[in-house]
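Every protein chain except one is present and positioned as in the full complex.
Note that the chains take the letters A and B in the order they are written out, and that residue 1 is the start of every chain.
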Amino acid sequence: MTGPSRIGGSAGESLPFAFAGRRLQGKAGDSIASALLANGIVTIGRSFKYRRPRGILSAGEDEPNAIVDVTLDGVRVPNVRATTQALQAGMEISPVLGRGAAFLTRVLSPFIASGFYYKTFLWPHWHLFEPAIRRMAGLGRVDPASRMTAAAGGSLSVDLCVVGGGRSGLCAAITGARRGQKVLLVDRQDSLGGSSLWRGEGCADLVAEVQALGAMVWTGATAFGAYENGRLGVHRQGEGLASGGSLWVVQTGEVVLATGAMERPLLFERNDLPGVMLADAALHYLRRHGVLCGSRPVIATNNDSAYPVALALAGAGAQVMVVDSRPASARSKAVNGVRVITGACIARALGRGRVSAVELDSGQRIACDLLAVSGGWTPTLHLCCQAGGKAVWDEDRVILVPAFPVPWISLTGRVAGDWAAPDDLPWEWAVAPEIPSSGATRKIWVDLQNDVTLGDVELAARENFTSVEHLKRYTTLGMATDQGKSANLLGAAAMAQATGRRATDLGLTTYRPPYAPVPMAALAGLSRGALQSPLRRLAAEPAHRAMGAHFRDYGGLLRPAFYGTDESSIAAECIAARQGAVVFDASSLGKVAVMGPRAGELLDFLFAGRMSNLAPGRVRYGLTLNEAGIVTDDGVVLCLGPEHFLVSCSSSHVGGFVASAEEWRQTRFGRDQVFIHDRTAQWATMSLSGPTSKAVLAGLGMVATLDDQAFPHMSFVMGQFMGKPARVARVSFTGERGYEISVPSGLAVPLWQALIAAGAAPLGIEALGWLRAEKGFLYVGQDTDGETMPHDLGFDAPRLKRKQGFVGDRALQLPVAGDAERKQLVGLARADGGLIPTGAHLVEGSPRRSIGFVTSSHLSPTLGRGIALALVEGGRARIGAEATWFDLGQTGRATVTPACAYDPEGGRLHV
Amino acid sequence: MTNPMIKPGPMICPFCGPRDASEFRYGGDPSVARPGFGCSDADWAGYLYVRENPRGLAREYWVHSQGCGQWLVAERDTVTHLVLRVTEATP
Partner (left out) sequence: MTAPVPGIEHRYSALRLFREGLRGQRGWTPAWRSPEPRRRYDAVIIGGGGHGLSAAWHLAKDHGITDVLVIEKAWLGGGNTGRNTTIIRSNYFHRESQVIYDASLKIYEGLSRELNYNIMFSQRGNIELAHAPSEMEGMRRVVNAMQVAGIESSLLTRDDVLAMVPLLDPSPYCRWPVFGGMIQRRAGVARHDAVAWGYARAADGMGVDIVQNCAVNGFRIEGGRVRAVETSHGVIEASVFGMAVAGASPELARLAGFRLPLLCMTLQAMVSEPLKPCLHHVVASTPNSAYVSQSDKGELVIGGGLEPVPSYARRGDLAKTREVLASVVEMFPAFSTLRLMRQWGGTVDTSPDNSPILGPSPLTNLYLNCGWGTGGFKAIPIGGKMLAHLMATGRHHDLSAPFGLERFATGRLIDEAHAGVAHD
């Protein structure tokens, strides 16, 4: 009994690695699996549920058992598939599952069939059992400190994408390239040639032709998903373990699948023993890695594809025995030097911890150190089925086929059921799965990774979980990391047999992307850190930083919160605004031009208030609504001239306003009647405010006159700054006299510096929030919610005067708009001057009922007490009354006040 | 059913030509007409909220939001997501 060993390929660099603490040597070109086999390691780990020893079954993505955690250069990657991961020097490899409580699970195994957990753990409570079950479950361990990177991927458009670089795929690529198509050939392996690399002599001639024709070739790339409109998701492997590789979206006109077929295992007792391997995998390890997986192999098959394997293993010096379930044939007689038993099946595998013999259904026992199995082939239809092809069993051709043609996907080669005979003999490779009809079905594994046995399938049938989807969900068959590549068809066939259905009734569960697991790092791609939802920034950011601004993210916009090291500077900024002059960078405020013969008409439609009669040079405040009558934004409109307006909406609503305006423009008013141009980014705006603001502005000499008669509140004038046009509007966000100065955005920094030099102090957005709250100026979205209508904010005219002709007009006449308990915006004040936190509720009755909530609140430095804005049911009628507030268990009393707590007469505007 | 012969591909903007689907945003149901101010509450609710929403071929507003910004009318299958025809939206 020698087991696997390396017999060839002595060339190549030696790569040291460790497995489960053992120091070993592999060779360049090895996969982890081939390196382990070359070192004679057969048992890779333990199974998920019963903790049974398991070995390497396959040589590809269908591997259910050989899942390992790998650490290299301090980065640990869990759940690495040993069969597809290239070995690298220094890898520390450990099985994901150890023995655990193997003895206990062996004792328990008769009682923990599929779905047992649905039937127990009810008393005293599931919470008592769950932690232990959680600890038992799961595969690899995530390392908190490890990170995987990704390379830049992208989009690519081709006429033809061929998936699979074997002989058929290469031919398809050549045909396409000769037709003049832009061709991309994608193959998961490092070299082109597909299975000819181990079943034949390679395809060097075809590879050379593909390259000569200029087709694009991606090796080490997996097309993992077929998406809408002819797009494929393709993952290209990275260099090394810690690289997640790159993600590509390939827009194709046409896809040819040349993805081949995957070999199915055979079902017999203890078919999960280490040393049981797919026949094709045994050939793969021999031809690709010089590893002979056993010196005395038994090859069990129900089709002809295992015969070349038998010959190759025998040619490498192994003593081969073939067990063929079919009667003798020309092929079974034509294998020289290999013993063949026909008409016999494997009844069970024997051995302690690994296979050492097989027992045939005749009772005959044959010693062996490898049991290579071939149970037939399942075409790799994944991408076709993801695109709606739906796999069904074709009884005539005894193979899985797509039920519906997908117009943009065609199949070629083995995936289409075509596999040319390697010689002149009859070549039978497409066969139906064979399901044992007797025996200890609880010892026959269908899904190796999830430990689902034939007995579990029978149990599911007995309990009426007979749909393949129920079978999958009840037994977990096909839900492991291999996604049932070797198990799904066998499971469905077993269910068909258990329920007396024909193989043609046999459907499969939905094929879902990805075809093979894809690193999350690759899927996230470069959308990480600062490149994820990139923040928008202000043109004057360097000037703010120079003044010690503390920046925060406000809805995706990075803005100065306050100037100083901590929030204590906010109060000082507020006082400066009330006593002197402050400047606030308001550049993100919208500046949306609306022009054309129907410009005024469009604005009248967009605002709940007339704008078309605004005179040039004047400014007007307004609210916008949606068609449900809900306030979506507020802003001011400037009339720049005849048929030319500028809408200044709030920073976070610019995109929404423009989108909505464009929709109505194009679908209601006409593209040639009105034009919308978002100039927000072209203009920087500094908002100067405070009792001495006029003097500060005068120092800049930007405009001809600052006389209040010629330049009243809610008007604007044009001037100049550094030789460029400047627009100065008299509006106020603070309640003080205010000027909003807009200049081309390239002048943002000089304007800011000029205003500071002229005596204005910087004002951050936090202080602005306090100042406007003192005035009862609302922030739409903070002081309103998804129910707020204009009259809830004191704008009664649109509803009461039944105004019409604007977005949301009719909704203001709905019953809900007249409800007495509508929430209205009011202020709150505590007798002790204390703060009521934002988010506190107002409550009444017993049991307590919420009648509203605090939307903004601050300790006002101006007034020396807490102020609050709140949306309160029937709020305006409650002004002067007391109310109870509730915050995280605390309660207190407050008086309902008007929203405006500071200078209600508005005299400060003119100081 | 959708004509199975229709080839897949990117969305074709009548202003910009074939562009990646990610550049477009769904814009609503063009069959919905805005009723007059004198309509009933139920009519307004229908205008606001009730959509054709067919399973299969649908006529929909789309916007080339990451491109030319134009509003378009697309004929699209809501099951396969194949787009059959795109024209510009007009009032």
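Heads up, the rule we're going with is that a residue touches a chain if its C-beta (ideal position, glycine included) is under 8 Å from a C-beta of that chain, and two chains touch if they have at least 3 such contacts.
This one's a predicted model, so the numbers in the text were calculated from it and none came from an experiment.
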item	value
Contact partner of the left-out chain, one of A:V77, A:M495 or A:V717	A:V77
Residue among A:G21, A:P327 or A:G889 that touches the chain left out of view	A:G889
Identified contact with the non-displayed chain, of A:W198, A:W393, A:Y474 or A:W683	A:Y474
Touching residues on chain B - with respect to the absent chain	22, 25-26, 41-42, 44-46, 48-51, 53, 55, 58, 60, 78-81
Contacts of chain A with the absent chain, listed as residue ranges	75-79, 110-113, 116-123, 126-127, 130, 133-135, 137-150, 225, 227-228, 231, 233, 244, 247, 249, 386, 442, 455, 459, 462-465, 467, 469-470, 473-474, 476, 479, 481, 483, 510, 512-514, 517-521, 523-525, 527-530, 532-533, 552-554, 628-629, 782, 785-787, 811, 814-817, 819, 837-841, 843, 847-850, 853, 886-889
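Operating definition for what follows: only the chains that are shown with their structure count from here on.
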item	value
Contacting residues of chain B [partner chain A, same complex]	4-11, 20-21, 27, 30, 34-35, 37, 39, 41, 44, 47-48, 61, 63, 65, 69-71, 80-83, 89-91
Residues of chain A touching chain B in the complex	155, 157, 228-231, 251-254, 388, 405, 407-408, 627-628, 659, 662-663, 666-670, 804-805, 809-811, 814-815
